[in-house]
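Step one of this worksheet: look at the structure below.
One protein chain omitted, others in place.
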Amino acid sequence: MTETTETTEAAVVAVPGGQHEHDDAAGEHDGPHGYASDKTGYLKRMRRIEGQVRGIARMIDEDVYCIDVLTQVSAVTKALQAVSLALVEDHLGHCVVDAAKASDDAGAAKVREASEAIARLVRM
Amino acid sequence: MTETTETTEAAVVAVPGGQHEHDDAAGEHDGPHGYASDKTGYLKRMRRIEGQVRGIARMIDEDVYCIDVLTQVSAVTKALQAVSLALVEDHLGHCVVDAAKASDDAGAAKVREASEAIARLVRM
Amino acid sequence: MTETTETTEAAVVAVPGGQHEHDDAAGEHDGPHGYASDKTGYLKRMRRIEGQVRGIARMIDEDVYCIDVLTQVSAVTKALQAVSLALVEDHLGHCVVDAAKASDDAGAAKVREASEAIARLVRM
Partner (left out) sequence: MTETTETTEAAVVAVPGGQHEHDDAAGEHDGPHGYASDKTGYLKRMRRIEGQVRGIARMIDEDVYCIDVLTQVSAVTKALQAVSLALVEDHLGHCVVDAAKASDDAGAAKVREASEAIARLVRM
């Protein structure tokens, strides 16, 4: 489906700062990412969220009452926030801890970067 | 895809309080729903969000750096919150205003119901 | 205390859009405000929150552990959000409902204004 692919591409491009710049800013990071140990779990959660998003579109298409649509949108938002919080914890427990052990500068850079991500999470 | 359909079904069932109970609580509501005037716009937004969610799954599958995944999850969460806020505004402008004009009791019930939905939005 | 008064003044000035402009935008509003029926309750809540804020300053001054300070800041933030949600409900139930009954334009203007306030609440 061309349309969907384009949409996704646009979304990924929208990420401020490409993914490679982070390594420059926050020090090299060769090991596996924080979420690597539970990749299957994360993929399952994202697939479930995808299904919920599709469910909301169907509710709108079937003229379900606004408040019920709203409740469902809140539920999906909550599910996404739970994913964010799990990613933050995995990131702190792997990338940040590893950087802290490697050097003071690497640790400080990773803490800075993580804090900015947490701020985006809180302020949305 | 059987799996996806089941996921969605589960999500819809998870809505606390079926959609028909609201009418009892907040008075009859015969007119079109708040979002009816821009159904196409909402469906487009939800499809775009679905594509973004799929994009995040792909990022995880391709071992993209945690912080970049996190940034993208925050972007989708923000997009969902924008949908919520638009739904709230449409709901207030149609369902709540109509109820207020119909009777004091109907207006009060709709305000109560809308306030609970707003609280779910703020507290997540 | 001159210093405190100045601080407060600065805060009030920081409100985007003076309080009188709203009436122009959203129609005349002669009746009592939404929160008028429970002014004492709101004042009591704000006094309690003021005490909690002072308590956090004392925790910092006494070098209490970061996480405990953070927990307390979250509790106060939650208390402020609860006040916001109560204000929104009172506003919808009085000002918005009254405007809806007065005229379509007045109702629409108040809904617009309330929706913007709710957006500020959700996005912070």
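For this structure, a couple of remarks:
Labels for the chains are A, B and C, by order of writing; each one numbers its residues from 1.
Everything below uses one rule, namely that a residue touches a chain if its C-beta (ideal position, glycine included) is under 8 Å from a C-beta of that chain, and two chains touch if they have at least 3 such contacts.
No experiment lies behind these values; they were computed from the predicted model shown.
Where chain A meets the chain that is not shown, the touching residues are 81, 84-85, 88-89, 92-93, 96-97, 100-101, 107-108, 111-112, 114-115, 118-119, 121-123. Annotation for chain C: contacts to the undisplayed chain at residues 4-5, 7-9, 11-12, 14-17, 19, 22-23, 29, 32-36, 39, 42-43, 46-61, 63-78, 80-81, 83-84, 87-88, 90-91, 95, 113-114, 117, 120-121, 124.
The working rule: only the chains that are shown with their structure count from here on.
Separating the centre of chain B from that of chain C, both taken as means of CA atoms, is a distance of 25 Å.
Centre-to-centre separation of chain A and chain C, using mean CA positions: 31 Å. Multi-chain contact residues of chain C, defined as those touching 2 or more other chains: 122-123.
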